[in-house]
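Take this structure, written in structure tokens, and hold onto it; I'll ask about it next.
This part shows chain A:
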Amino acid sequence: MIKQDIGEYKHIWIFVEHKDGKAKSVSFELISKARELAEVLGCEVHTFALGKKVKHLADEVFRYGANKFYFIEDNLLSEYKTEPFRDAASYLIDKYKPEIVLIGATTLGRDLAGTIATKLNTGLTADTTGLDIDKKTNNLLMTRPTFGGNLMATIFCPDNRPQMSTSRPGVYKAVEFSVEGEVVEESFKFNKSNYLKTVIDKTLESEEAVNLNFYDVIVAGGLGMETKENFKYVKELSSILGGTWAASRKAVQMGWAPQTRQVGQTGQTVHPKIYIACGISGAIQHQVGMKSSEIIIAINKDEEAPIFEIATYGIVGETGKILPAMIDLFREKIKKER
Partner candidate 1 sequence: MHLLVFIKQVPDASQVRVNYNTGTLIREGVPAIINPFDKHAIEEAVRIKEKFSGTVSVITMGPPMAESSLKEALSMGVDNAYLLSDRVFAGSDTLATSYALWAGAKKIIEEKGDVDIFLSGKQAIDGDTAQTGPGIATRFDIPLVTYAIAIKDIDLKKRTIEIVRLIESGAETIETTFPCFITVEEEINKIRYAPLPYLIRAARATIKILNTKNTKIDSSKCGLKNSPTKVKKAFTPQKRERGEMINKGSMQDTLNFLYENIESTLKDMGKI
Partner candidate 2 sequence: MKRKDFDVIIVGAGPSGLAAGFVLAKAGVNTIIIERGKFPGSKNVMGGIFYTKAMDDLIPEFYKEAPVERHIIEQNLWFMDDVSHLGVSFKSQKYNSEPFNSFSVFRAKFDRWFAKKVEQMGALIINETVVTQPIVEGGKVVGVKTDRPDGDLYADVVIGADGVNSFLAKQLGLRNKIKPNIVALAVKEVIGLDKEKINDRFQLRSDKEGAAYEMTGPFLDGMEGMAWLYTNSSSISIGVGVVIQDLIEHKTNPNDLLEKIKAHPSVAPLIEGGQTKEYLAHMIPEGGYYATPKLFTDGFLTTGDAIMFVNNVNREGSNLAIESGKLAAKTYLEAKQTGDFSSKSLSRYQDKIRKSFACKDLSMYKNMPKLLEEKRYFLTKYPQFFIDFVYDWFSVDGVSKPDKIKKAKKEFGDKFGYVNFAKDLYAIWRYMIR
């Protein structure tokens, strides 16, 4: 392996992911975390964005304390496609040589990061939930879950730069910290013949096609929902909270929900900020799929149900009574706050 001169790399870079002209909150979370790290390293936090129109994102990132905003605007970047994004990002990183590059571990981020790291021939630690600086070596320490969350590994990248990581959304808190930042426009000459991909259709998610991992709030129903009809409460509560709904294996077996929405050992593993388990007893097989959720709210009529062993908040009672009341209360409160 050819050793790089790692001394010439400086500053922490954050990739600003955006949708419909708005930056995603994971970008701000990472800027805030990066500010902490930058303080230890004595460097600055820089951001970069790619798209058809992204210049306006500068104001947003400066509000969270980024010192610089690099961007490339191009028609080719109007929609996300791996290859032009990869090439433009690699160009910027190669030119400015940041020490650390952080990208949100979203679908887009995880699609992009591996290609950039390969292009730049550097190390990448995917899907991290902890970032720290080793005070002796100034290396970035990246902690990530493996084996479905059963094992944590702390990874570092001593000899290659930049040190790259994709970081799970929702792990760090976005804190406003206004900074007078600098905007730098860049351009990249795309070789259009290299990009042989067109998006021909987009559809919204359906009952069946859903990736539960995209959501920070999941409301899940189990056998204790008693009927398929009652699942409407689960769905309604999830939509009020801007999340999605899911089901336990038993509920799926009853035909109350499609298999794609099943959480647990034989379904999906999720780690939202808030997981609301309604009428789910919480067999270990289910717990495996959701125990790394930050806040777990359990509603079950059986006070002995194992779900309460891992719940942050537990309420004993009938889901058929509690959920409608909860929906009313949350709807009203959320409306008021807005």
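Throughout what follows, a contact is a pair of C-beta atoms (placed from the backbone, for glycine too) under 8 Å apart; a residue touches a chain by one contact, two chains touch by 3 or more; residues count from 1.
With respect to how the candidates were assembled, all candidates are chains of the complex that A comes from, given by their letters.
All figures in this text were calculated on a predicted structure; none of them were measured in a lab.
Novice: Could you work out which candidate touches chain A in the complex, given the options 1 or 2?
Specialist: Selected candidate: 1.
Novice: Touching candidate 1 in the complex: which residues of chain A?
Specialist: 1, 19, 25, 82-83, 86, 106-108, 110-111, 113-115, 117-119, 121-127, 141, 145-160, 170, 173-174, 194-206, 209, 211, 214, 216-217, 241-242, 260, 265-266, 273-274, 288, 291-292, 294-297, 303, 308-317, 321-322, 325-326, 329-330, 333-334, 337-338
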